[in-house]
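The complex is shown incomplete by one protein chain, all other protein chains being positioned as in the whole.
Here is subunit A:
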Amino acid sequence: MNSPVLEATDIHKSYGSGSGRFDALKGVSLAVRAGESVAIVGKSGSGKSTLMHILALLDQPDDGAVLVGGEDAATLRGRAVNQLRNADFGFVFQQFFLVPNATVLDNVVLPLKIAGVSGRERRERGMAALRALELDDKAKNRATNLSGGQKQRVVIARALVNNPKVIFADEPTGNLDTATGQVVEDILFTLNREQGITLIIVTHDTELAERCDRQIYLRDGRETDAPAPPNLHGHGSEGAAA
């Protein structure tokens, strides 16, 4: 519980150059310990997704370092980074990103297929993940024929099928109605509690943020201690969820 799985120190990231240059992150540091659930909270455009992408090794910071299990990610080779993302990370993006014409099962086992796991084992582990999310009866359905909540559960099944250490979730409830969003949140926190999977959740929903062990507030690319006034936030999250 005490060793950090992920550590970021003084992360800077800017987009564009010259007069069009935009500093998305201006020196953010954080450490995430194994088994923790951490919320990255902030308004739209505050740099939450950028920070998550850097932590998930999908992007490199311009300045500052990301340590994974104590090792500087900048020193890792491309292949090792791919391997790390494939084996240790699970992803839930704000959009579902399901392959439209493939079956639910095929979508779920994609990380295992990339890892080179054999067809039979893929099936078994994929079905187990679907069972955990009560979707095993939909295994043969086309991914496009599901409701929003079912799709998000498929996405979560895909994120945990490789038994990851960390699940990154970018606005996991942003696309769902309040009730379905609640179900998805419950699933994520159950995984955190029962399997000890570290959660890094990007959200602008304060209620979801408060269910996490710890919150990191971002404003204009910087970490702030004080949360924004609650009334403003409550209003914003309701508007987004509708």
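Structural remarks
Here is the rule we use: a residue touches a chain if its C-beta (ideal position, glycine included) is under 8 Å from a C-beta of that chain, and two chains touch if they have at least 3 such contacts; residues count from 1.
One rule holds for everything that comes next: contacts and distances are computed from a predicted model.
Think of the chain that is not pictured: of "Sarcosine oxidase subunit gamma", "FtsX-like permease family protein", "Isovaleryl-CoA dehydrogenase" or "Aminotransferase", UniProt labels it "FtsX-like permease family protein". Annotation: of A:113, A:131, A:193 or A:214, A:113 touches the absent chain (contact as defined above). Counting the whole complex, the residues of subunit A in touch with the unshown chain are 49, 53, 56, 58-59, 78-79, 82-87, 91, 93-95, 97, 99, 101, 110-111, 113-116, 119, 170-171.
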